[in-house]
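Pasting a structure here, questions to come.
Missing here is one protein chain; the remaining ones are kept as they sit in the complex.
Now for chain A:
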Amino acid sequence: MTGLAVGERRSARGASRTRTTPRLSRRGRERLAAGLFLAPDVLGLALFVGLPMVVCIVLGFFQVDGFGGYTFIGLDNYRRMFADPLFLGSLKTTLLYLVVLIPGLFVVSLALALLIRQKFPLVGLFRGAFFAPNVISLVVIGLIWKFMLTDQTGFVVRVLGFFGISSPSWLGSPHLALWMVVAVTIWFAMGYYMLIFLAGLQDIPREYYEVATIDGAGVWQQFRHITWPLLKPTSFFILLTSTVSMLTGGIDLIYVMTSGGPANSTSLIIYYIYEQAFVYGEYGYASAIGAFIVAILLVWSVGLFALTRGGRFNDARD
């Protein structure tokens, strides 16, 4: 080594430096930057969504007593699920709830967005008013509506009584309670989806409507041939996110307004999972139901993506 010429030593140092800090290509640097930007989100998702999901799926194969006792029981929780009339009833109630709620929410939010897109006095006030329920806690909303709809003393009951109309038991009748929950949910959530629709509507160039008007197209034709097709990606997003959020959320509203009753008529699947885990201590069974719901949502999401070509619809063919 001592016999090496100065130039050779320099060259060796240079080679070593090149090896330890290789220069990244432009593409490589972009990939690295993208990775670094995404890392916090990926880490958060893995930690707070991925890991609990894996734990939930694994727990579904165990009987968990809630006091540290775990017994592997294979698919027993899943077999129990399909033989449990309360679970099946809850699933049916949830389907009914979604089938009415999602289209209802979609139509109301779209109608409101179309309405507040117009220019008229105090439009800002209306926008704020429609969105306002969304900033209130669901627990508070549940309490307010419970007090409004309760027998004898409820505001709605009293107002109808003032006009000589006798009220049914809004929250005490199994035939009405679920629809009351649906109505309150639409009232609560419509402002949020209205804003998303509004953003979608504002992306549609005004010129399209101007040309259509010159061509003699009416309001309905403009909606059918301009608004609706160009709003498809927004509609897709709303359909997907509202289904997921209504299926997995809203437990606070049920808990406060009806506690799943009367006669289990508002026992949505998410409330049933809560009851099994935290009221009866059946953590394994609750996890199995949770995993089953995740599977349904995955199928729904993948199906919706496939059907709409990732929400791009016709654009995907271009």
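Just so we're on the same page, a contact is a pair of C-beta atoms (placed from the backbone, for glycine too) under 8 Å apart; a residue touches a chain by one contact, two chains touch by 3 or more; residues count from 1.
As a convention for this text, contacts and distances are computed from a predicted model.
The listed choices are "Allophanate hydrolase", "Sugar ABC transporter substrate-binding protein", "Acyl-CoA dehydrogenase" or "LrgB family protein"; the UniProt protein name belonging to the chain that is not shown reads "Sugar ABC transporter substrate-binding protein".
Screening A:Leu138, A:Leu171, A:Ile270 or A:Ile289 for touch with the missing chain picks out A:Leu171. Across the entire complex, the residue among A:Gly50, A:Gly66, A:Gly128 or A:Gly161 in touch with the chain not shown is A:Gly66. Residue A:Leu86 is the one among A:Leu24, A:Ala39 or A:Leu86 that touches the chain not shown. Annotation: of A:Asn134, A:Gln222, A:Thr241 or A:Asn264, A:Asn264 touches the absent chain (contact as defined above).
In the full complex, chain A touches the hidden chain at residues 64-69, 86, 149-153, 169-174, 259-265, 274, 277-283.
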